[in-house]
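For this depiction, one protein chain was excluded, whereas all remaining protein chains were kept in their positions.
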């Protein structure tokens, strides 16, 4: 078993969820690394989409922006953001990865602000960008994020991107696309999914080196759990070799 | 004064309405000939648009279809029908010419059917195509048509394309774009416009060789008239030379 | 939502956006070889009773070879999008392929006149019709491409075109202005003819695109016929030129001269003599039956059809006409 860091584990865990023949919309950083890793290992036919318009590029390196010229490098199409967003809406995008300053038990994400006053926030973040769109339309939305009890919040200061809203059937009733929603939350400590009826976050597997108690202690709300909590699989040597050698040789992401 | 036929007069009369720096959406036949003539005489900066996507072509000859390859010959843009229709909607198209099997006193046009049963018509015509769109969105819709009392109908069997609907402010109230509507009706006998308040068709000028009585006898509804009805101007030698020599040398349209 | 007024026309397809998403969830995103013969593509993807749409504009970049194949395979009871369909309509009406029809423009061939047979078919009462305009049908495809069940546009209001449509008049929630809501149109199967495609279905169109970019996205299944296959490397060399991406496409058929006797921009002009032959022979039902046997039912492929009408010599002459040159005509 190879030695690896937490970021590498999260990227590998995310990559494994991506199936060949499926499509994934990615941002910069860990999401892009996970998609590239999947494509170079078990999912050669994974379709990678950049929201700004890059379709199926042969990425020569990690892009700095989801709209930079690397995202159309030897691509099948360089189109518009309007066009890719329409592809999301039509139900042609299977997976995405998001992050946020806060996440609640239903997978709702905050990337807009901390503090109660919207016009004069204590801390202003970038806002939705495409995140709300991704979370609204992708069949399976995943989150890759470090875990602590402030970030995993009892109540978000602001819901930028929909998870399962207030749980149960509230997402379906809201008007958002049926059958879409959060799928996995991948942290430095564990992998979570969502209980099908209540739509509450639950522990699926705990990462090597952490305990269920660690996971619960670093979460601001009560986590459900699978009957049998597994251990998150280690990255394989091949996965680490590809990730370090081909996906992120300059350690932009895995060196963080 | 040169000798000319009725079709030549109607084309020249239509052409004279088109101002340089304005835009016109045209179909095949007389409308296209009028636009080409205007561009080659007094309106060099007339922007010609074909609904299927051809923008500002340097037409080498009359197109057979509003989507054929002549409509993009040395054009500024070959775009989509969706795109040109959006241009209509935004209010970027000043003029158009239409025709129809029937026209009523408010300039409403029928190009769909004769007979009362819609599912089994006595005579089926092509339908709207882009005509309803042109009539809905162009600032000034013109009609070039031969005149008789069946075609100039008391009541159309069917309204394919909106004129002023039931007259008065009914068009504005319908939801159609404010300030748009029928502008001129150019026939073999006369030129009509519309009385500003009632929106009823009225005689503006009578063509050489016809009388006001001819015009009224060949109209199925009561025409209003300008206080002083003029005589439609003859085509100039230059207009006829350009029309015959450059616009329609094979007499596809003017030979009818 | 308040419905101000509603047309009496029946919708031939389901405008529900979630039902459409459920289909698109199952559509492959893999870069796989989709090459097949046109015969196989039509047999596999065009089914009796389904909703059919045809790309291009009447007799311009229209997949006429595919229309012939659909008639030859005797597909029936289809619903059809008559979206400025001219010669394609004439061919499909000859085979009585459809009996439900969304109409923008039918039975005519623009400056060429009207098709006697298509008109006759439309006057039998056998075809259930719903009226629209060119922009209505474009907008219905745009709504489908956008993954929504409707878009608001500003035409048809106050006319019989609205009354016999399936549109609904609503009010803008911001301004109170009236709009005609156009229901999304997701065709079951469409065919689009393009200049170049790779074996995965990435397509380039060197022409006006009419409504085809939205049609490609809206269609549940899509057959591409192309003038020329090109390698995927050529697509990737210049990705801004890709008009239709591979994941919209189910079958790729290389059919040179696939728009004949219509126009293909920069490739060949229309064969006006042969189109006039269609218009003329249609006036005599018996002669037209023979004509259809000779030109469609008893030929194997589009190449046979072209051979009947002058073969490659004719194709080169039509290229001359398209390019306004005399290069080929002078060859001797």
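First chain written, first letter: the chains are A, B and C, and each begins at residue 1.
Keep this in mind: contacts are C-beta pairs under 8 Å (C-beta built on N, C-alpha and C of every residue); 3 or more make two chains touch, one makes a residue touch a chain.
This is a predicted model, so every value here is computed, not measured.
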Sort through B:78, B:105, B:201 or B:219 and give me the one touching the missing partner chain. B:78
Which of B:36, B:64 or B:89 sits in contact with the chain that's absent? B:89
Decide which residue listed in B:47, B:165 or B:247 touches the omitted chain of the complex. B:47
Among B:20, B:149 or B:211, which one touches the chain that has been omitted from the display? B:20
In the full complex, which bits of chain B touch the chain not displayed? Write them out. 20-23, 45, 47, 55-56, 58, 72, 74-79, 86-92, 94, 137, 139, 177-179
Contacts from chain A to the absent chain lie at residues 27-29, 51-54, 60, 62-69, 71-72, 78-82, 85, 88-89, 108, 112, 117-133, 136-137, 158-162, 165, 170-171, 174-177, 252
Absent-chain interface residues of chain C come out as 1-3, 11, 15-18, 146-154, 168, 170-175, 177, 179, 181, 183, 205-207, 240
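We adopt the following convention: only the chains that are shown with their structure count from here on.
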Mapping chain-to-chain touches, which pattern fits: line, ring, star, complete or other? line
Chain ID, smallest distance between chain and overall C-alpha centroids: C
Inter-centroid spacing, chain C versus chain B (mean Cα positions, whole Å): 28
Could you give the separation in Å between the centres of chain A and chain C, each centre being the mean of its C-alpha atoms? 40
If you average the Cα atoms of chain A and of chain B to get two centres, how far apart are those centres in Å? 57
So chain C residues touching two or more other chains come to none
Give me the residue numbers in chain B that touch at least two other chains, ranges are fine. none
